[in-house]
Every structure is written in C-alpha cells, then in structure tokens.
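All protein chains of the complex are present and in place, except for one that has been dropped.
The letters A and B name the chains in turn, as written, and every chain counts its residues from 1.
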Amino acid sequence: MTAAAVIAHPEGLAARRALRAARIRGVVFAALGLISFYFAASALETAALFSFWIDKQGGQSAQLQTSVGALWIVAGVASGVVGILQLVRGAAFPWRRWLFIVFPPYIAVTIAALLNGTAANLTGVISGSLVLAAPITLGALAGILSERSGMLNIALEGKMLAGACVASIVASVVLNTFNVSPSDPGYGTAALVGAMAGIAAAMLTGALMGLLLAWLGIRHKVDQIIAGTVINIGAVGITNFLFLRVLGRNTELNTPPTIEPLRLPLLADIPVLGPIFFSTKPYVYVAIIFVIILTYLLFRTRWGLRLRASGEKPAAAGTVGINVLAIRYRALLLAGLLAGLAGSYLSLSAAGSFQMGMSAGKGFIALAAMIFGAWHPIGALGAALVFGFADQAQSLLSILGVQVPPQLLNSVPYIVTIIVVAGVVGRVRGPASAGMPYEQG
Amino acid sequence: MNRLQSLARRSLLPILAVVTALLLGAVVIVITDFENLSKLGSDPIAALGGALAGVGRGYGAMLSGAFGDPGRIVTALQSGNEKDIATAIRPLTETLVASTPLIFTGLAVAISFRAGMFNIGGDGQLIVGALGATTTAIALQGVAPAAVILVAAIVVGTIFGGAWGFVPGFLKARTGAHEVITTIMLNYIAAQVVLFALRGDFLRQPGGGQPISKVMTTFVDVPGILPLPGIRLDFGFVVALVMAVVASFFLFRTTKGFELRSAGFNLTAARYAGMSAGGSIMLAMFLSGALAGMGGSFMVIGTVGQLSNDLSGGIGFNAIALALLAGLRPTGVVLAALLFGALTTGGKLMGIQSGIPFDLLFFIQALVIMFVAAPGLVRTIYRIKPPKPEAEVAA
Partner (left out) sequence: MRLELRDISKQFPGVLANDRISISADKGQVLGLLGENGAGKTTLMNILSGLYRPDSGEILIDGETRVFHDPAEAIRAGVGMVHQHFMLVPVFDVVEAVALGAETVSGPLGTFNRAAARARIVELSAQYGLNVDPDDKIESLPVGVRQRVEILKALYRHSDILVLDEPSAVLTPLETEELFGIIRSLTAGGTTVIFITHKLNEVLEVADKIVVLRRGRVAGTAVPAETTRQALANMMVGRDVELIVPKGPANPGEVVLRLKGLQVRDDRLEMAVDGVDLEVRAGEIVAIAGVQGNGQTELVEAIVGLRAIDSGEMSIGDTRIEHASPRQISDLGVAHIPEDRGRDGLINAMTVAENYILDSYHRPPYSRRGVFDLAAVAARATQGVKDFDIRTPSIETVAASLSGGNQQKVVVAREFSRPVRLVVAAQPTRGLDVGSIEYIHRRIVEQRDQGAAILIISTELDEVLAVGDRIAVMYEGRIVGILAGESATLEAVGLLMGGAEFGGAAA
C-alpha cells in the first residue's frame, strides 16, 4: 500500500495530523538552513581554528583551519537538505536520526562563533563528552528497559547513588584484603579485582532496588512514581547516613581503586581518533557495547518483542500466553544492574571515592536522555552525548574566557527535556502502557 | 463517637507507618554500630546492649532536641528569667520553625495531588519563590519602609512560586506533558536560575564566592511571636497555619476546590459535569507553586534570613512524604509537618549528641511513604484485616 493510499483512507486523520507536523518540521529545518546561509555571509572572514591531539595529550596536534562562515554553510546545507527531505518524504521521514547529521555542524559553528578566532583544542572536549555521556547512557538504557516493559522508572537517581556508595565500599574492602600498597607489584591485580567486585556489588544493589520497585509497583500496586520517589529519598538517606556514620570515621572503607582510561591496543594508535575514542575510560566502551547489544535485543529478538509488547499493550501479550508480570520483574532487575553499573562510575572512575549526593541529578538526566532519545538505545546515546557536550563545553569556554553562564549550559538537558515532552518539536511517544498496572488473570 | 472512630481508623495506618519506619531506622543504627558490633564475637550481650543503648541515646536525643526538657521548661518559666526561658523552650520553637516550610510545601503537595497532579517540583517552586522574595527585598532596601518590603517580598515570592508551578500545569493541560518529568526538570532549572542570580553583586553576600545572598534580617524581618532572645519562631508559622485553614476551606468549601478534587478523582466525570479539567489542573498547580513559594519567602525573609542555593534541603520531597501521611488533608498536613519538624530538629541534636547522622531521617521518611502507599505491607506486618473498600486518597 502506498503512503498516499493510507492518507486517503477515512481513518487517516491522525496521519493527516502527522503530515502537517512533518511539513512544519520540514519548513523549520529549511528555514534554519537559510538563516545559516545569512549568517555565513557575514562570518566568512572569521577564522575557525580547531586542533586535535594526534597521539596523546600535550603531544603534536593536527590543525583544522576553516572559517566560521564555512561552518555556517556546512550547517546550512545539512539543515536545508534534511528540511527538503522532510518535505518530500512527508510523515514517513525518520527525521530523528538525521539530527545526528544536523547537530554536529551547529555545535561546531556555535563554538567557533563564541571563540571568535581564538584557537581551541577539541580532543579533550570530545573525549570528555564521551566520558560524561557514558553513565548517562547506561542510566538511560536502564530507563529504556523498564519503560519499554511498562514500568516507569524515576528511581534511576537513587539506584545510581546507592550503586556509587556500595561500589566504593566493596571495592575498598576487597582491595584492603589484599593488603598491598600502590607501589607493590601486585597492586594492579588487587585494584582490578577490587574494582570488579565493587562494580558487581553496585550492580547487585541496583538490581535489588529494581526488584523492590517492581514488587511495590506490581505486588502492592503502589503508584510507580511514588514507589520511585520512595527509592530516591531512601537512597539519599541511607547513603548519606553511611557516609557520615561509617565512611567518615573509617576512610579505609572509602578509598577504592580507581578505574583509569584504558588504551585499546592498535586502535588507540590511530591518529586523532585514537586519543578521542580509544584511550578513554572503560565505561565508554561498555556503554557503547551495551547500546549495541540492547538495540539488537530489543528489536531483533523474541525477548525484545515480548518486552515491547508488555509495555505497549500488555493485554495483547497476555492473551497469547505471555507472562507480562514476569517480564516486568526481569526488566527491572536488568535495569537495576545497568543503573548500578552507571552508579559505580561515579565513585570508582569520576571521583575516586564516594561523596554524599554524588549522583547530583545524573539519574534524572539519564531519564531525560531516554525521552530525548525516543526510548531507543542509539537515540539515548546521542542525547547523552549532547548533554555530556553541554557539560564539557563550559570548561572549554571558561578556559578560553568566553562568557557563557555555566548555569545556562547546565540547564540544557533539563530545558531540552521539557521541550521534548511538551512535544514542541514533534512529539516523542513513550511506551503506551508504561506506568499502568496490569492485572494478570 | 462515629467521627472519633473514623478518626481512629484513619490514624491507625499512618501511626503504624511512622512507628515501623522508626523501628527499621533503629535496625539500621544497630547494624552500622561497628564499635559495639565488633564485640559481638567476644561478648554478644554487651555488644547488642551497647548497640541498642546507642539507639536509645539517639532517639532520646531526638526527642529532647525536638521538644526540650519539660522539667527545665517549668523551672525556667517559674524563674521568669527571659534567657533561661528562651533556652529551655528553644527546642520546641525550633520544631515549629522547621515545621513552617513543611506546612507550606505539604499543603502545596496536597492541593496538587488532590487535582491528580504529582507535583514533585516543591523544591524548585520554593526556591524560585525565595528568589523572588529576596530580589524584591533587596531591590526595595532603603526605598520603602520595612513593613512594605515585607509584604511586597512575600507577595512577589508567592507569585514567583506560583508561576513556576503553573508552567508544568499549563504544559500538562495543553500538551499532555507528564508533570513528573517537567517538575523534576524545573527543580534543576530552578537551582541553576538561583545560582545564576547569586552570581551577581546585586544579591550576593559581599566577600566570598559562596552562592549566598546578603543577609536581609538587618532591614526586613518577619516579626517574631515571642519577644525572647534567640527565638527564631515568627509569624510565618501563624501564616502557615492560616494557609492550612484557607487550603481546607478552598478544597472543601469552595466550588473551585470542588472542581479541582473532581478532576483529580475522575477526569471524565468532571468533564461530564461540565467542568473544565484543564483549568482545574492549571489552577491547582499555580496554587501549589504559590504555597511552596510563600514557604520559601518566609524562610529567606524570616527564619533563615538569606537565600542560598541549598535553601530547600529536600523540603519538597519531605512534603510528599508528609502529605501522603496526612491523607492529603490540610489538618493532617499540619500534624504531619509538626511531626516531621520535630524529627528534623530532633534529628539535628541526635547528630550532635549521639553521632547518629541526621540523614537517617530521609531513610525513615522514605519508609513512611512506602508504608503509607502500600497499606498491604503494614497490614501484613501487624495482621490487620483490610477495611471495607473506601476510596480516600486521590493518589
């Protein structure tokens, strides 16, 4: 059946609405492109100087010299092409994934315009964005797993916080049992074992909290938002309590081995790309691997099919004999594992120890990335990169003395999320039955 | 008699929830008492005894921190010495001081939940309200008399909070954007806005890069209730109580309150009855934000005296716990806020005297919400038969 036939059908009012939204979107993209050309005209003289480390930080750098105007043209072309494609292809156009092409030039041009001719090294910014995006991506994957199964999961924040705390304690304790000092030859192994134990414990903690959430929501029919709030507040309380009562006095329980960047053999030696992508923290590799695995599992396997059915229309799954509640319990268990893993990053890799309230809203940003990424693992990764970049850009800009209030950049994830849930730029639709209890006969 | 019985029935579950949560808190205290527990192998009785004594000391300190020492209060009152009286009753008045913003935000949560809106944005609304009040007060410093500044600051703060609450209400009514997501996001945006506002010299306390505003008590202050030295309790508390009465009147005695509750219980029935559901949602969120903002305003103008980015300290989340505990009734909110206020002030003394960190209370609060939200849990623990089905709470 052709697209036109679908639209002509009397049922197609929804399709007509989608088409109208698509047209608006197309016009907006195209207009953005035209405006970019306008800006380009006046900025062709301004140099844009980007450099990248070739093999390592502080070593030789590769220069990329162009002009702000040229970047505007690139951005304008990208936006214009997407706008035209959108107009031509109508509602069926998968515009969201084209954002991956539209965003980068605009980000580049924004930075270049702000730098106004000053040179900037971007290796640190990009790899830093990746590192910051890793825990957000993992958290968002946890959110995707639970919401795709039909359970709201605003407890990510609490799970990450608890994961951070447990990871630090367990990693410290395990490291201490080896009784080695950092200068000893066996320290590397001990640190590795300790870190792994910490990560495992964090994941287990997250999983248990996920099961608690599922149990409250499914067995006791507690509103899933309230259940999530319970877990978030409880996690703050118990981790702060542990920090002050136990860790404060016993600092040996809060000096875990840290997880350092890992150079991938061969890949790390690729010029320019190596320092950005292949000598970074292991969490980045893990997050990307999980994005790929989860995308495959969700959209290519029986498990994913059933999980999505549970979240979209549980009755349809139930009537063909699928145990919806078991799927939801398992999904929250897996989501907990991922959230715990994300939490372990905070204490083991980012800070080097557990600090009170160190999740600092990352769980909610992960939720935002999930929404912005339209409940798709790859989308979530993209969103997390945008958020991570907003975070990194401010350090870059402050180093270069460019005046952008850090509070504005900090607010980017939150503002973007509100715009997205309000459907201002084409509504994203979450799993239809997320948050609704399901009665299984 | 009938009313008393129903009151008793209604109170049983919340009371059991609080008691159970405190007991579980005690368990946490015991199992983290490493000093005593390390003796478990050699002298188990002493170890457990010591740990339990620790609980006793902690909860005891909490009690006296919250309510003071009755004997001492009586002696001080007899002596008539202002300073002695002030010292003796200070724990009590501090409890009321801590309760005040809890009453405001608890009412805020109750009103929004009654309309079916999970307003998790109490923190943001409170702090934006406080920002409004602070900005107004500092802008009017030296321009207007103190009384005018006071009223203007509170009014502006209330409106700021209301506006911050209105946004998610508007988005929900117009676009269907889920209020939980938008209010959480607005909490973080609010924190950034306040940090941004505290960057400039206009608001910031001179000397030091801390994000703290100038102290305002030097030129404007909410009048105190008791003319005693060192007593912070002010008329903000009275206004909070008045607001509870107003909220109760609004919810149960006015047509707007009726519409709001109807929308919260059953949107389609409200529509069938000719009500505007979207209007109720927006109104509820505005009022909710306004109450939280008023609470924040009374903090910065009165008891706290200055704005900082961590002014709220999680009050918005405490408010959810206590509003649920209160069954979303304004009178219940006052009682629950007094309880939580007592826990807060008592918890601080517990932290100082017995080394049991104050933050245990967050954990206890989480347990309270859990038990109130899952009555089946409490009933299972205490083997209480479920009552006849009677829908009570919108949430």
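In this section, a contact is a pair of C-beta atoms (placed from the backbone, for glycine too) under 8 Å apart; a residue touches a chain by one contact, two chains touch by 3 or more.
This is a predicted model, so every value here is computed, not measured.
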item	value
Residue, one of A:A309, A:L325, A:A383 or A:A422, that touches the chain absent here	A:A309
Touching residues (missing chain, whole complex) on chain A	1, 6, 9-11, 13-15, 296-297, 300-306, 308-309, 312-313, 315-322, 432, 441
Interface with the unshown chain - residue positions in chain B	253-256, 258, 261-262, 265-266, 268-275, 388-392, 394
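The rule is short, and it goes like this: only the chains that are shown with their structure count from here on.
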item	value
Distance between chain centroids, defined by C-alpha means - chain A, chain B (Å)	33
Chain A residues touching chain B - in the complex, by the definition given at the top	154, 216, 220-223, 225-227, 229-238, 240-246, 250, 356, 361, 364, 367-368, 371, 405, 407-408, 410-411, 414-415, 417-418, 421-424
Partner chain A, residues of chain B touching it in the complex	28, 32, 34, 118, 120, 171, 175-178, 180-182, 184-186, 188-189, 192-193, 195-196, 199, 314, 317, 320-321, 324, 351, 355-357, 359-367, 369-370, 373-374, 376-377, 395
